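Every protein chain of the complex appears in place save one, which is left out.
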Amino acid sequence: MDLFHNLIFGFSVALSWQNLFYCFLGCLLGTLIGVLPGIGPLATIAMLMPITFTISPVGALIMLAGIYYGAQYGGSTTSILVNLPGETSSVITCIDGYQMARQGKAGPALAIAAIGSFFAGTVCTLVIALFGPPIAEMALKFASPEYFSLMMMGLIVAAVLAPGDMVKSLAMVFLGLLIGCVGTDVDSGWRRFSFDIIELTDGIGFVVIAIGVFALGEIVSNLGDPEERTVFTSKVGSLFPSKDQVKRSAGPIVRGTVLGAFFGVLPGTGPAIASFSSYMVEKKMAKDPSRFGNGAIEGVAGPEAANNADAQCKFIPMLTLGIPASGTMALMLGALMIHGIAPGPTVMTQRPDLFWGLIVSMWIGNLMLVILNLPLIGLWVSLLKVPYRLLFPAIMTFSCIGIYSLNNSPFELYLTAFFGLLGFLWMKLECSPVPLMLGFVLGPMMEENLRRAMLISRGDPTVFLTRPLSLVFVIITVLILVVMALPVLKKRRGVITG
Amino acid sequence: MKSVKAVAAIVVLLLVAGVASAQNYPTKPVRMIVPFAPGGASDVVARILSPVLGKELGQTILVDNRSGASGNIGVAAAAQAPADGYTILLGNIGTMAINPGLFPKFNVSPVRDFVAVTQVVDVPTALAVHPSVPVKNVKEFIEYAKARPGKLNFGTAGPGSNGRLEMEMFMRAAGIDLVQIPYKGGAGAAAIGLLGGEVHCAFVTLASIMTHVNAGKVKVLAVAAPHRIPTLPDVPYFPEIGYKGMKSGSWQGVYAPKGTPDAIVKKLHAVFVKVMADPGVVKRLQDSGAEVVTSKSPAEFAEFMKEENDKWTKVIKEVGVVME
Partner (left out) sequence: MKLGFGNNKDFWAGLLFAGVGAGAILIAQSYPFGTTLRMGPGYFPRVLGWILVAFGLYVMVRGVRNSDAIKGHWSIRALIILPLSMVLFGVTMEVAGFIPALFILIFVSAASGREFKVKEVLLLTIFLSFLSVAMFIWGLGLPYPLLKGF
């Protein structure tokens, strides 16, 4: 029982008073910055790095990791309460989480988000401990054709399952893809749609669009309809989820965890993809998909589990191969190297205290977070009782500071204001911004991987069919299309024969 | 007559004030602009330096990340800041030597608008190949590539990146033809492409691949450095095998806006030299894959930067990279 011994050893490291303290500190700080929009774990870890020079490498890593996954817990809070995504990965939670809050169900939404995250965290800790290295090797098999086919599949599934008006949703996906084109083209260096504005040469930030469209658009609309808003602040129901709500969330949490773990291991996927895909899967599996977008608890449970699983599994390629799967992981890698530790295939044998100590501390941290977050729910929910005329300037304040801190420059604020106007317009024209966000996230990656695949294959498009993994995704995509088209075809035939 | 006297008096006063402020400098926090996002290689260097630098100067160092447009946004912000020594810039090979050639329309010139203070680090870069390429050294690699013109790929972090230009320089010197495969998401993404075998070779920083070299997942054929690297004693450095121009990797240095008083520049130089000799700083930088390199004088660093500028501008012209 190697694993058993290793875990015991890990506990002995993680349960030292010092490491417990660092873990707690990291989780607390992570929750705080998770709640704040714009300011993410990346910036916080960068700013705190000098402090960690003076503490042991294990303690430092435990604390930094705590900030990282703690932020995933905190990120959902403001999404649910005021439609303000605290982290990139919690944008999806806005959709149904905020609707639940409007119906007086903020408490259950927050609780399910925390429980889902905890479950995902626990499972992923085990996954890292059991299968870390082989999984990481597998992830390296993913090259541009696989990424492209996978994203194509995601986009088509999204389009097929688009909410409400399908034509408009598709148009929003394409609009998102187009907005994703803004910025310097990586192949040629051309600056597309930058209008000679130097700040636009790096493209538009996800946070800018998310805060503009979701948070700002929502405030504007609330101020137009003051009666509606006062109604839902006055009714705050139960703080904890009912049996039925827990039962309905169980499946989504498990599926979200699996999806999140899968995307987490792949270095080429961003933070929002896991929660997006979980949302799409849940909507597809639901008996009554129309509940989604109107406060379905499954739409909170699945994505929240997925984004925590994604965050945690990003550690796998970093720890076992020394490959940073995201900017935050690159920074952790840097922090470790500064402490004289080179993560990679040898770290498990050379520094077992670090490897197993960290893994066990992640589980302890997740436990702390759940214990920390559940009592906080009451506090958060009581925030909703604050009169809206006082609440919305506060939301504006935190949003503005967060956006300014992205680049320490005011440009992003102007852009957010612009997207706020657009978001309101879309709301009025009943164009859902969710497909747009998906197109925006997937577009640049799809373009990059498609062009790279074509470059490497020297212009041979069969590359997507000759590589087995890519072929699998292509087949699944075709199957989905066929399954989706069948009822329509049947109906047609019925019309013709009947 | 009166007005001339008044002007003279003001000038004298200003001069005295200037000298006085240089003597007391610094009396308030110093802002260090890092033209890249938190967590990047530049930022890490800034975070390692800032606590020690703050102690030496007796003032807080505020690390101000102004990222965007390949670092040009931060460079512009620093150039526009008051030249009083309270704003300094941590520039690197990209912002101070490559960008001027890449972005001819960008109206800030590193040579014209900044005073060089000192170089601080050099991060050696290496020509690395995937193990599937059956070569043991640079000579074999060139032969292998010559037999397969236009068949081998190299990964880069974009058309104007350091790694791309280094490879172009090498290709020209060696007379070989490889195909560029750009990756978004910086040098890290290109290194992943190399590890996964999607590209055959790349110029990458040693720091990003060192563990993989030890694990046999990547082979290093030569390093761009002025001497052999202690951790890779068997690997030659480029000047040693005839590539004279490839003697520095990805360097970083400190700058002040043009017009910063000489006395302050001298003081900053002295303080930075002291900070860079701090054993804690040296150790942390080394562990993160960077070598400490300081300039003997601000003039020497200015000379170095000029040389680098000319070198890269020439490569950019030859290759024909344009960032429209």
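So that you can tell them apart, the chains are marked A and B in the order they are listed, and the count of residues begins at 1 in each.
Following the convention adopted for this analysis, a residue touches a chain if its C-beta (ideal position, glycine included) is under 8 Å from a C-beta of that chain, and two chains touch if they have at least 3 such contacts.
In this text, all values refer to a predicted model and were calculated from it rather than measured experimentally.
Contact with the chain that does not appear here is found for just one residue of A:Lys105, A:Lys283, A:Lys314 or A:Arg451, A:Arg451. Within the complete assembly, residues 33, 36, 39, 44, 47, 167-168, 170-171, 174-175, 177-178, 181, 185, 187-188, 190, 192-193, 216, 219-221, 223-226, 388-390, 392-394, 396-398, 400-401, 403-405, 408, 410-411, 413-414, 416-418, 420-421, 424-425, 428-431, 443, 447, 450-451, 454-455, 459, 461 of chain A touch the chain that is not shown. Mapped onto chain B, the footprint of the missing chain covers residues 31, 62-64.
As a convention for this text, only the chains that are shown with their structure count from here on.
Distance from the chain A centre to the chain B centre is 33 Å, each centre being the mean of its Cα atoms.
Against chain B, in their complex, chain A makes its touches with residues 42-43, 45-47, 49-50, 53, 140-144, 184, 186-191, 198-199, 201-202, 267-268, 321-324, 327-328, 330-331, 334, 337-340, 342-346, 407-409, 444, 448, 452, 455-456. On the chain B side of its complex with chain A, the touching residues are 37-39, 41, 43-44, 47-48, 50-51, 63-70, 72-73, 76-77, 102, 153, 158-160, 179, 181-184, 188-189, 191-193, 195-196, 198-199, 207, 210-212, 214-215, 280, 283-284, 287-289, 321-324.
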